[in-house]
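Excluded from the complex is one protein chain; the other protein chains are retained at their positions.
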Amino acid sequence: MPESIVNILDIAIGGLLLGGIYALIAMGMSLQYGVARVLNFSHGEFIMVGAFSTLTLYTVVGINPLICLVIIGPVIFLIGFLLHRTLFHQLSLRAPNADAYAASSILASFGLLFIIQNLALLGWGADYQAYTYLNFGVSIGGAIFSANKLVILGFSIGIGLIFYIFLARTRTGKGIRAAAQDPATASLMGVNINRVLALCFGFGAAMAGIAGVLYSMRIPLNPAMGTQYTIIAIIVIVLGGLGSIPGAFIGGLILGIIGEVVTSIDPSLSMAAYYFIFMLLLLVRPKGIFGK
Amino acid sequence: MDTTRFKSKGFYIPGIITLIIFAGLVTLPLFGSLYNVILITTLLMYANLTVSWVLFSGLTGYMSLATAAFFGVGIYASALFLPITGAELPILVVVLIGGLASSIIAFGAGALTLRLRGIYFTIFTFGLVVLIMELLNWWELSVNKILNRYIMLVDNNYIFYVMLGLFVLVMLTFFFIRRSKFGLAMRSIGENEEAASHMGINVTMVKIVTFAISAFFMGATGAIWATKLSYINPHEAFKVLISFLPVLMAIFGGMGHIYGPVIGAVIFAYLQETLQTKFSEIYMLSFGVVLVLAILYMPHGLVGLIQKVWRRISGGKRVHT
Partner (left out) sequence: MYILEGEGVTKYFGGLAAVDGVDFRVDQGEVVGLIGPNGAGKTTLFNLISATYSPKPGIIRFKDIDITHKKPYQICRMGIARTFQMVKIFGNLPVIENVRAGAFFGKSTSVSSANATKDSLELLEYMGLSQVANTPARDLTLANQKRLEVARALATKPELLLLDEMMAGLNQAEVAGAMQLITSIKDRGITIVMIEHVMKAIMNVCDRIIVLHHGKKIAEGTPQEIATSESVIEVYLGEDHHAGSE
């Protein structure tokens, strides 16, 4: 295959990989914001915890990272669920109105960011750490890709889609969507709102954790790594329309591809490019591309 | 957000205490150690940012996370005009430039975004910090090929007095705006923006002007603060944490009273200065815990708590919530 096509294929796969991870993270945040109404600034910390836990489980205990998915996902789900049941639920009881709740929950989530990040610093130390897994080449049509790249790509998009179908088809999923649209009516129709909100927060956290498990195969880990993903998730969910799950999925893929393309031109510009697009969009179409 | 009114009654004792503290501050360099002068400069820096933040966000209810952007612009003003090779302009002029540059950016950003509602505004202001930082970073590295900028040394007492001067200015501004017609307009907006606009209040203008005033003080504070840092780069100048600290300090101190934000800033900044170097992680961890607890259990801040306790002790006529 000619060099240029290999290059383009490389960027495309890289973009989809990054996009798949972004999509997972953003879908998680979108659930937390769109349904539970918490703009969670500690979202990225759950990615970091997922990633570090995988590292520890793999290097110390020897558990295969893909098995880690089914251990860490549920555990982080539970943490998120309980966090909402205690902290955020209490905040919502105390807030006089929706705006006050939005503000106080942002700040509380910022407090969580500090707690989680510094617990991680105490536990895992400040240095970068990494491990290798499935780090061998696989040839697709002559181009060589590392196996873990393809695994991450497959899993992240797969999990994203499964989750989307879960929301669209299952009873719980319908309850969640009803709660997102109109909490008052939904609770009249017999949806247990508090449980649904906590579920959503838990699912959101779990998706971040899963993204962390997957992405840890490819990147060096550090307790401060989470924040940048929080920022990216915020960008993506604004791009896709605050609270729109499909918007978050598609927005994530788009941003990943844009990121990979800009990086291939000038890596120092990729964050600036994200922000530029993001702020332009906020101004021109605050509802986001897919927002109604 | 709490916007309970500052009571003009019981003005006497706080007035005297204020005067004593002020006299102590003005004469501090005469009797205080250099360490104390530097420490109090830091406390004043945080107090300036916190009060400036409350000036806009506390009264209008729009949560701005742009503090770090304006502070950073101020820092950069110093980096450009007060290089180690010698001042290109008098320091006070640079402080003014830092303030003005910030308020111009605030004016522009405000005109664009203050029509956005609540959460979008918050997200936008947060993005502003990182956008400016990333663009500057690119400009410095790719265009100017400068890694760090070195800033000239300034006498610590001089920095202290400029910081104190800014503090007095921001407090006076806050005090008078809050009691003025303009302040009533801001509080109305904080309560119900739609009703305010139908009451004849030009809500957009009020918000933009206040945002710019608050940014002025943030920028000016950044400009003088920069002279304490020997060198800076975009990552040092624009720290996202600086956007959140004033919010926390204001909440911790309580926004219902003019002294609340100051007290919150002073306590937190003091703890930060004394504990952070020794027990960084533990400090930051407790910072998070206190933040969460304060939001949960002290919605009116320390001052609100003290007032409540005080009323109970003094026979508690009516406990305001």
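For reference, chains read A and B in written order, and residue numbers begin at 1 within each chain.
Definition applied: a residue touches a chain if its C-beta (ideal position, glycine included) is under 8 Å from a C-beta of that chain, and two chains touch if they have at least 3 such contacts.
Since the model is a prediction, treat every value here as computed from it, not as a measurement.
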{"item": "Left-out chain, listing which of the shown chains it touches", "value": "B"}
{"item": "Hidden partner chain, touching residue among B:L92, B:L116, B:V168 or B:L184", "value": "B:L184"}
{"item": "Among B:V95, B:A196 or B:I263, the residue in touch with the chain that has been omitted", "value": "B:A196"}
{"item": "Touching residues on chain B - with respect to the absent chain", "value": "2-5, 181, 184-185, 187-188, 191-192, 194-203"}
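Criterion: only the chains that are shown with their structure count from here on.
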{"item": "Residues on chain B engaged by chain A in the complex (per definition of touch)", "value": "1, 61, 63, 112-113, 116, 118-120, 122-124, 126-128, 130-131, 134-135, 137-138, 141-142, 240, 244, 247-248, 251, 281-282, 284-285, 287-292, 295-296, 299"}
{"item": "Touch list for chain A against partner chain B, complex", "value": "39, 87, 90-91, 94, 99-100, 102-104, 106-108, 110-119, 121-122, 227, 231, 234-235, 238, 242, 266, 268-269, 271-272, 275-276, 278-279, 282-283, 286"}
